[in-house]
Every structure is written in structure tokens, then in C-alpha cells.
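Missing here is one protein chain; the remaining ones are kept as they sit in the complex.
Per-chain numbering from 1; labels A and B assigned in written order.
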Amino acid sequence: MFDVRREGVEKDTFSPACLKTKGSFMKLKRFYPYFLLAPTLIILLGVTLYPFIYSVRLSFFSVPFGRIRYFAGLENYAELLHDPFFWNGIKNTGIIGGSALALEFFIGFTLALLLSRKIKLRGLFRAVFIIPMMLIPVVTALIWRLMFFPGGSVVSDVLRHLRLVTGDPNWIGQPTLARLMLIVMDVWAWTPFIFMILLAGLQGLPPEPLEAAEVDGANALQRFVHITLPLLKPIIVIALLLRGMDAIKFFDAVYAVTGGGPGSSTETISFYLYRIGFKSFKMGYASAMSVIVFVIVFVLANYLLRKGFIIEE
Amino acid sequence: MNLKRQGTQVLIYAVLIVAVIIVIFPLWWTFLTSIKMRLDIYHDPPIYIPHKVTLDFWKLAWFTRSTKEWYRNTAGISAISTILSLLIGMPAAYSLARFKFPGRKDLAFYILSTRMFPPITISIPIFQTMQRLGFLDTWYALIVVYTAFNLSLVVLVLSAYFKEIPREAEESALVDGCSTLGSFFRITLPLSMPGIVAVAVLCIIFSWNEFLFAVLLTNSPVAKTLPVGATEFIGGEEGVMWGPLCFVGTISILPILAFALLIQKHLVRGLTFGAIR
Partner (left out) sequence: MRERLFKWGRRTVVIVLSVSLISIVASVAFAKFPKPADFIDAKYIKEYAIPEYFVPDDKDWVRQQDWDAIKEEFAGTVIRHASEGVDIAAPLMFKDMFEELSGIKVEITGIPADVFFEKLMMEFLSGTRRYDAVEFYAEWLGSYAEPGFLYELSDFLKKWKVDIADFHPVYWKSYSLWDGKPYAFAYDSDCHLLHWRKTLYDMAGLAGPPKTYDEVLANAKKLTMDTDGDGKIDVYGFGMPAGRGMWSFYYGQDILGAYGATLFTSDWRPGFNNPEGKAALKMFKELTEYSPPGVTGWNYAMCREAWLAGKMAQVMQWQCVGKQAHLAEMSRIWAEDVRHDVLPKGSGPKAKVAPALAAGSALGVTADAKNPEAAFLWLSFLNSAETQCIYSAAGTGVEPSHISSLTSPAFQRANPTVKAWLASLPVATAIPRIPEVNDLQISLGIAINEYLTGSMALDNALEGAEKYWDRLMKKAGYYKPGVKPAPPFVVADW
């Protein structure tokens, strides 16, 4: 079918036929992939890893107002584990970020599928659907706040006209509604991200396997499940991972609209971190929190990846 | 059969149109708010069609603040950091996608792990480093930071797209006598154009709209970006100066939108496989 094998060429090594050489040059070739990766790794090491390690070190000290007072050992961590705001933050991030991610994936994938077909004005639709990502996040958050603000809310007005609600829903004063509001904002702003990545993935699919399957008599659903999905798997995983990890940093909307309220129902972990690190300037405590968040994400991502998704061959 | 297909088409269009309305409406509202009279912005019921509009806020934002400089800075910093991340990240992505070498999984995971913590964590060390390097309030600081942040995106996403392209396509080119590099440029690159374009747009959007580091590392119109400038209309006595803020928001989209419209045809697969065979 699609499996082209040529004699003498081993599929899984990196030394292509026209470059096979012997001797010391061959030895250098082994480092080729590392050379390609080197600039990336060096930059990442300098700009992200090194400061992060500095932060980790700071987490073992007590650093109120940015000045190191004393060595605290695991004190910050112990305090964190007993901190109700910390666990509340994790819970809220999970609820809000998780729901938003699921919706973004579902809607984004649907739209990408629809637009990978031949439709009139396809290009226009595609361009329009990626616009929400482009608006400055603080402006996005504030405009949505304006549209949700009880007493003149456009969203409530539209919903009333559609007969979906009566009265004036208290979007910013009621915990469930406030969370829903943030989810709507995130879905509006970030579905384009998933949409775009999946669309490009769908566009990049080789048509032959699909055509061959159609010839073989498979229907649309079978083609989708057995050909499209497996081929798209690496891209789906990346899209989910990246968007998921960004959901952990869910911040702008909370900051501009609810401030973590009502009560503490919309305080995400990122906002709590900001509150501790930048408002109270308790740098040691904030660093400890970052480390724990990192560990949680690390473990989760590791688990998901090892379950046989990406980098599996 | 035809009726069913037509029915499906209509349904699809209906869904798409609803989606377009939902996408466009907040943007339209932003634009509308930038020209509304101040008193009309908060009204119950909301005012959809104002009977009086004004360009005063536009003038305020453009002439009395450094909006032009913010625009220039944002465009320059985004463009440069995107180009750099693509140039540096593409080889790395290729390496992860095509070669098998010890430590591959771990290095890929390491690159992913740089996105696993909230950026606030490293904001202060970076601030201090930039201060020592003398990069504060210059383009350099943000270019370095954004290139690094975008690199992980570029590498991970592009490696997934590169993997999508079957080896055979590249190998047939190799057998035909070209080098690894040649096959990269002739085959891999064109076929992964949708992915590259998607990533480029994402990088630009990210650099354009980033706030935390922009506000910490810049001070004056020499380097201030649009997201930071926009916040000059928030806070203090006025609460939110909706007119100028929405104006800045509206014009901020325009260049990225233009860029996306220009390259959106590359979101489609360029060469077909048949042409190679």
C-alpha cells in the first residue's frame, strides 16, 4: 500500500544512504542531532532553567519583602500543605481550567473538521476563527466583564431574548455563575489555539491512506476513527498538553474581572501565587508554591505521555 | 442522497455562521465601546445602537499617549522573536522528529517542562539578570525572553508536524541523490508549511500580547509594548477609560489579523504527495 521499502536502507537509523561514510566522520555524525538541539537547549537553560533553580533555592528560605531573613528548610512547604487557599486554588484551577480545556477541545476540533472540507469562503472562516486569540488579554477580559456586568449585561440581555434566563443573573456575585463566566471567556479566547493546531494537522495529513480506505469501502466514521485519529494523535496530544499547561496559568480573567471572588470561588493557583508573591512579597513561600505546582504538572504530564502517546516509537 | 448531502451542508453552514457571530460579537462590542459616549457605556438595557458617537477617545489615545511607540515596539519585538524562535527551533524539532538518539525522550520532556510552571516564578530572577546585563527598558530584554518562551512551543509543535510527514517521502528524495539538508528544504518544509505557519502565528500572538514580563522589563516608550500601554487607561480615579482602552485593543488586532489573512492560504497543504512520486 503505502509502505515503500527500499533494499539496503534501514528505516530506523539516521544514516541515510547517500551520507554513509566511514571512520571518524561517522563518529561526528552521531552527534548531529545534538548539534541541532544545542542552541535551543542552551537558551532554555539560561532563560528558564537557571532562574527556576534560583527560585527553588529561594523556597527553602523565608524571604518576606524580597529580603532573605533566615533559612527555613521545609517550613514553607509544610505551611503550604496546611494552607486552605492553596488547595482551594488547585481545586478552582482544576474546575475552571479543566472545563475550559474540554470545551475548547471539543469545539475546536469540530470547527477544524468542518473547515477541512471543501466549503465556500473557507479561507474567510478560517481567518475569522483565529481572531479571538489576537486581542490583548486584558482588553478581552475587560470587555467580557463589561458584557457580563449585572445591570446592563449584554450577555444576560441576549440570553433573555433567547428565553434561556429570566431576571438578571448575578454573574459576578454567585460562585457557579462566576466560574461559568470565566470558562466562557477562556473558551472564546483560546479555542482558536486548538482550532488552529488541529486544522493545520488535518491539512497536513497525506490523502492517500484516506483515499485508499474509501476505495476499500470504509465509511466516513470508520475512516475518521481508524485513519484520521491515529495519524493526528501526536498533534492532538501536543495541543491538549500545551493548552492544558496554559490553563494552569489561568490568570488574566481572574485578575481583571473577579479578583478571585465571590468568596474565593474563582481564585486559581496562578492568582494566589501572584497574590502571595507580588502583593505580600513573600518570595520564599511563593517559590515553594511554584515548585509544588511544577511537580504536580510534571507528574501529570509524565503519566499522560508514558501512557503510550507521544514519542512512542 | 442529494437531499441528505444538502441538508448536511446547510447544517454545517448554520453552525459556522453561529460560530462566526459568537466570535465577532465581542470584537464588534470592543470597537463600538471605543466610539460610544461615556455615559452610554453603562446602560441598562445595553445600548446596541448609540445615537451619538465620538472619536475623542481615539484622539486622546493616539495623540496624548505614546500609542505610536507602543505599536512600533510591539511589532518589532514580536517579529524578531518569532523569526528567531523559528530559526533556532526548527532544527531542534527536526532532530526530535527524525532521529533516534539516547536521551531523546528526556530532552523532549525537558523542553516541555519549561512550560510547567507559572512564569511569575522566574520573573524576579530574570528582572535582576536583565538589570545586570543592562537590557532593562530595551528591546533586547523582551526579545530574549519571548524567543525562549516561544522555543518550547515551536519545537514541540513542529516536531509533531514533522512526524506527520512519512519518512518515505524524504527518503525517496535522498535516494534520488540529495543531501539530508536538501531533502529538508525540498520535501519536509513545504509539506509542513501548515504547521510552520500555524506556529508562526501563535508565536507572534504570544509575543504581541504578553504582559507580565513586558511590564516588568520596560519603563518608557522606548520599549513599552501595547499590552502594557493599554493598562495606562486602567486604574486610579477613572476606573477604566473604556474609550481609549478599546481603541488600543482594536488597533492592536489589525496587524496580526492582516498577517494571518495574508498567510492563511499556507494553512493548506502546499505540494501534494502525488507530485513527488
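Here, a contact is a pair of C-beta atoms (placed from the backbone, for glycine too) under 8 Å apart; a residue touches a chain by one contact, two chains touch by 3 or more.
As the structure is a computational prediction, the values presented were derived from the model and not from experiment.
Q: Spell out, residue by residue, where the missing chain touches subunit A.
A: Touching the missing chain: residues 64-67, 149-152, 168, 170-173, 175, 178, 255, 258-265, 275, 278-281.
Q: Which subunit B residues touch the hidden chain?
A: The list for subunit B reads 38-39, 41-44, 64, 124, 127-128, 131, 136, 215-216, 219-220, 228, 231-241.
In this section, only the chains that are shown with their structure count from here on.
Q: Could you give the separation in Å between the centres of subunit A and subunit B, each centre being the mean of its C-alpha atoms?
A: Those two chain centres are 14 Å apart.
Q: Given the complex with subunit B, which residues does subunit A contribute to the contact?
A: Against subunit B, the touching part of subunit A is residues 2-4, 6, 9, 11-14, 16-19, 30, 32-34, 36-37, 39-41, 43-44, 46-52, 54-55, 66, 110-111, 114-115, 117, 119, 123, 125-140, 142-144, 146-147, 149, 151-154, 157, 188, 193, 196-197, 199-201, 203-208, 231, 234-235, 237-238, 241-242, 245-246, 248-249, 251-252, 269-270, 273-274, 277-278, 283, 286-287, 290-291, 293-294, 297-298, 301-302, 305, 310-311.
Q: In their complex, what parts of subunit B are in touch with subunit A?
A: 12-13, 15-16, 19-20, 22-24, 26-27, 29-30, 33, 41-46, 88-89, 91-92, 94-96, 98-101, 104-105, 107-122, 124-126, 129, 144-145, 147-149, 151-153, 155-157, 160-161, 163-168, 171-172, 174-175, 177-180, 191-192, 194-195, 197-198, 201-202, 205, 208-209, 211, 226-227, 230-231, 234, 240, 242, 245-246, 248-249, 252-253, 256-257, 260-261, 264-265, 267-269, 272-273
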